[in-house]
Each structure stands twice: as C-alpha cells, then as structure tokens.
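A single protein chain has been omitted from the complex, and every remaining protein chain is retained in its original position.
We just call them A and B in the order they show up, numbering each chain from 1.
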Amino acid sequence: MDQVALESNAVFMGIEYLAIFICGLSGGLAAIRKHYDLFSILVIAWVTALGGGITRDVLLGDLPPVGITDKGFVLTALFSGIIVAVAHPEIEHLKWSMIVTDALSLGLFAVNGTAKALAFHTSGMTAAFLGMFTALAGGTIRDILLNEVPSILRDKHLYAVPSCVACVLTVFAYRASVHWNLGLNGEMVLDVAIVILVFVLRVISVKFNVTFPGAMERHHMH
Amino acid sequence: MDQVALESNAVFMGIEYLAIFICGLSGGLAAIRKHYDLFSILVIAWVTALGGGITRDVLLGDLPPVGITDKGFVLTALFSGIIVAVAHPEIEHLKWSMIVTDALSLGLFAVNGTAKALAFHTSGMTAAFLGMFTALAGGTIRDILLNEVPSILRDKHLYAVPSCVACVLTVFAYRASVHWNLGLNGEMVLDVAIVILVFVLRVISVKFNVTFPGAMERHHMH
Partner (left out) sequence: MDQVALESNAVFMGIEYLAIFICGLSGGLAAIRKHYDLFSILVIAWVTALGGGITRDVLLGDLPPVGITDKGFVLTALFSGIIVAVAHPEIEHLKWSMIVTDALSLGLFAVNGTAKALAFHTSGMTAAFLGMFTALAGGTIRDILLNEVPSILRDKHLYAVPSCVACVLTVFAYRASVHWNLGLNGEMVLDVAIVILVFVLRVISVKFNVTFPGAMERHHMH
C-alpha cells in the first residue's frame, strides 16, 4: 500500500485530528439540542467524526475500519463529545468558526479518503466515490440516527458539490504526480491546494448564498 | 467464480441496464418531489439503482462493490438522474409504465443477486437473502435518506414477497441446472421464467389490490 500524501506529514496529521475533533463537536451539539444523555452525545460525536471513514473502509474491504481500531482517532472523537457536553453554550456561539472549520474538515476528509482508496489501487471513479463517502457519510449517519433528512440533501448551500470536486481533482493530482514523478511533496502541494479550494467554495457558498440548481422547472403542456 | 446466467447474454445485460435506469428514474423522482437540488437528485437516483447491489456485495465480501466500480452501471444510474431532472413532468405521467418496468427490475435484481451469490458458492439460504437485499435494499436506503418508512414495509401490495419467491426459485433453478446438467442456456430459460413470474405477481397485486395478511387479529380474553 502506498502512503497517503497528507498523512505523511506531522502538520497534516495535526489538521486531521482537528478535523475529527470539529466534526465530533458538531455531532455532539446536535445530540445536545435533542436533550440526549451523555452516552448518546458521545455516540453521535463519534459517528459524526469517524462514520465517514468507517463507511469508506467497509466499502474498500479494509476491515476492521480505522474508526474502531485507531486509538488516536477514537479518543479524539470521544474527547470532542466530552468537551461539547461541558462547553456547548460557548460552542453554540461559535457558529461561523464552526462553519469555517467544518469546511476545512470537508476538504481534508474528501482528499484523504480519495488518496487512501487510490493507495489501495482502486480505479479513479471508485476512489472519488470513496472520498465522497469519507467526507459525507459521517454527517449522514448522524442525521439518520437523529431521524432527520441528511443535511447533504437538505442544505441548500454547496456542501456535497465541493467535496465531489475535491475527490475528482485528487484523482487527477495523484495521476499527475505519478506521471510527472512529482513525489510525495509535489502531491502534497496539489492536495493542499484542493483542500483550500473546497474550503473557499464552501465558505463563499454559505456567505453569499450560492446554491445549486434543482430539477428543471417546466410548465405542463399536456 | 461461475458465471451469472442472466449476465452471459447481451439481451439480458441490456435489460439489466434498463432495470438500473428505471430504478434511478423512480429514485430521482422521489428527490424532485422533495425539491432537492440536482446533486441530491443524482445521489438518490444512484443509491436507488445501485444500493441493492452495493449491500449485496458488502455482505458477500466482494469489495469494493460493483455500484462504485462498474462504469457502465454508475453512468446509467447518474444518467437516469439527469433525465428525470429534465423530464420529470412527463415521467410523472407514466405511472403505469413505471410500475410495470419497476416490477421487471424487481424480478431481474432478485434473480441476478441470488445467482451472483450462488456463483460465490454460498448456501442456498444465504443466496436467497442476498438476492432479496439486491432487489429491495436500494429502495430502502432511498426511503431512509428521505426520512420515510421504507416502501417495502409500507406498500400494502406484494413487493417483497414476489422477490422472496424469486430468490428461492432461483436457488432451485440453479440446483436443477447443476443436477440435470442443463448448462447456462437451460438455467437462463428457468431464470427468465422466474423474472416473468415475479413481474406477473407484482402487476396483478397492484392491479387487483391483492395484499398479504398482517398479524392475526384477535379479541383480548383477559
């Protein structure tokens, strides 16, 4: 198995832990709003943070999945649940900080999920699917458990679309780095650019209310 | 791995693409009724069309699943989402055509899912379960994502029952073709007969309002 470019570097591993932590906070917050007990808060924080990677690993056949085997990831996710159980009034006030860091997580999970799949020698299309599962499945499982329509379907702002763009670009970045022999550092630069692009797309979409079109509206002529 | 009888023939492969396309249309239509954006329409079309096969492959351990690796299947599912986003007013009018082609998909997915499992040398019971997952899981995942009770539970007409019959019969058809050495052509004839049977059962059930009994209604004598 090849190495995942953004996991080869201590800085990016730090950002990955931060991404897991932020997703955990947002999950825990959703559970607190429904007045669940501490155990449920921890469960929802954990599934929001690591459910995407678990889904990717199940579909990739890399079992048991990293979301129940990696002690650092699991403890980070559970720790975010504890933090939010104590500091939820403060975190509720950090709406924009949450949207901003969540946008960062979105990009990072998409790029790393795709890169992991490519490291398992899947096709580009399969890798892009698995990257999207990594970025989007955690929040989707959270919403299913809370008995709500998943926010990737409900959210009028761009959320799934930037992650899709990121996954496709990551496949091209990987191929470019193989083709031109850019090495791990070259791939890392491209991957960082993709994460920043997703981040910008997502934040612009929320800030300026940019939405994606729906089905074509037409008059019945029957 | 042995060959799946109904995938050995160009005609039946064509029908399988049609089945995927029809399931995608019905999924996309459900998303349009909820006023989701184009991306969500594509997601729901894809998951309705290929979620059954993905569930089967996850349970069978044939990973990554065909629903994210087979370019023809994926493009067919996404294409159905685009078509329905444009032509939804027309497709809404095709209610009976949809029920009829959906009944065809139901039979085809059940038979092919069971046959694939048998080709992986599972027991007959396991193959029947996996055939039912292939036929029913896509629509179930669609309904869970749309936050509705799955139609296989809600639908008063026969839907799950014909698919169950098809899966059990496919196991017997496979054993008969091995036992009497009928070859791929003999098995194919039997499989076609099963698809037609499911189709007829489903259409009759909707047309003449045939339903399955519920729990026994009794008076309390306590």
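Definition applied: a residue touches a chain if its C-beta (ideal position, glycine included) is under 8 Å from a C-beta of that chain, and two chains touch if they have at least 3 such contacts.
Not measured: the values here are computed from a predicted model.
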Problem set entry | Of A:18, A:68, A:98 or A:197, the one touching the omitted chain in the full complex | A:68
Seminar exercise, completed: Across B:75, B:153 or B:178, the one contacting the chain not displayed is B:153
Exercise. Which residue, B:30, B:45 or B:58, contacts the hidden chain when the whole complex is considered?
Worked result: B:58
For this session: Specify the residue from the set A:146, A:182, A:197 or A:210 that touches the hidden chain.
Result: A:146
Exercise. Which subunit A residues would touch the chain omitted from the figure, given the whole complex?
Worked result: 31-32, 34-41, 43-44, 54, 58, 61, 63-65, 68-69, 71, 74, 84-86, 88-89, 93, 144-147
Seminar exercise, completed: Listed in rising order, the subunit B residues that touch the chain left out are 58-61, 117, 122-123, 125-126, 129-130, 140, 144, 147-150, 152-154, 156, 160-161, 164, 211-216, 218, 220, 222
